[in-house]
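As you look at this complex, bear in mind that one protein chain is not there, while each of the others sits in place.
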């Protein structure tokens, strides 16, 4: 069963992986997104994830359904974290399983690419120097807006 | 540190995943190969994996090193199981992590594709009807042999 | 006849306007674009919002010419950066 959720709890990747799998499946894939300690040459100390949860969750579910169609199974799970995360903490975990491996690779990749394009989630990098800034994002499709709206 | 092993013990995918990861890495990927209950339209009850272990282990290590070069990190681990496996048991687990996701996807995919081409491992399918047969394989490169040698 | 909608601000836009939510009264027939214009003409801090932000109406992405109705939830969506 396709599973999609936004959570403020710590994500256990193995638990997300355990949501997929079937006797018919010969391959399972797990993607884990993690907060890393650097960005654009700056040292990062942590990351805050904000979401428009009421919209992000159904948008994530739509992406999961689209990916399941590519997968041709319903064994797909995605969980995205929000809140304050330390370096090394899991921000997103995506798992898929299918009879053959190509579909699992394709579906997992699709979910992470679409999340970055469409799901109303934002992240603010905290730098080791003490300052912070919102990570430059992507204008979602379906709004008629071509370029990131200049702020100010 | 790159890790490559052939084992007759049960593979814990989470343990393989835990071999990779680094504060610099924003992405980790885990591929899990599993014995499935069907092949070429026949119902499969289990699979036996044989290996020329003395050669398979260094060959697997070479593949892991090549993948690590593509990954541009040394966070790569691969474990391949041998022996009698039931449906749903893990035959191979491959994990990689890297600053950006593309490299982890690429390296993980590379390892599984190369395993299938080059590592001296064979599998015998046990069918629900009671018979069994060796799975049709691939002639490894570097032998000058173009086609599977006809047997008999 | 006038009607009112709820404008929501997230992330950088929320920092910019200093609040997550504002009620806006609009004239009959007003579109998403009219709402943006109306907010920006309030002056600081709302004039710092882009002229053509990405918008979601009732949790679905929408174009600036989409007409609004009473009690619509209109979210100002900064460029997204999940993952």
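As written, the chain order gives the labels A, B and C, with residue 1 at the start of each chain.
One rule holds for everything that comes next: a contact is a pair of C-beta atoms (placed from the backbone, for glycine too) under 8 Å apart; a residue touches a chain by one contact, two chains touch by 3 or more.
A quick note: this is a predicted structure, and the numbers were derived from the prediction, not measured.
Of the chains on view, those touched by the hidden chain across the whole complex are B. One of B:37, B:73 or B:91 touches the chain omitted from the figure, and that residue is B:91. Residues of chain B in contact with the chain left out of this view: 33, 49-52, 54-56, 58, 80, 91-92, 112, 115-124, 134-145, 148-152.
The rule we apply is simple: only the chains that are shown with their structure count from here on.
If you tally contacting C-beta pairs for each pair of chains, A-C comes out on top.
With each centre defined as the average position of its C-alpha atoms, the distance from chain A to chain C rounds to 26 Å. Work out the mean CA point of chain A and of chain B, and you get 27 Å between them. The geometric centre of chain B is 52 Å away from that of chain C, both derived from CA atoms.
Touching two or more other chains at once are residues 33, 112 of chain A. In chain C, no residue reaches two or more other chains under the touch definition.
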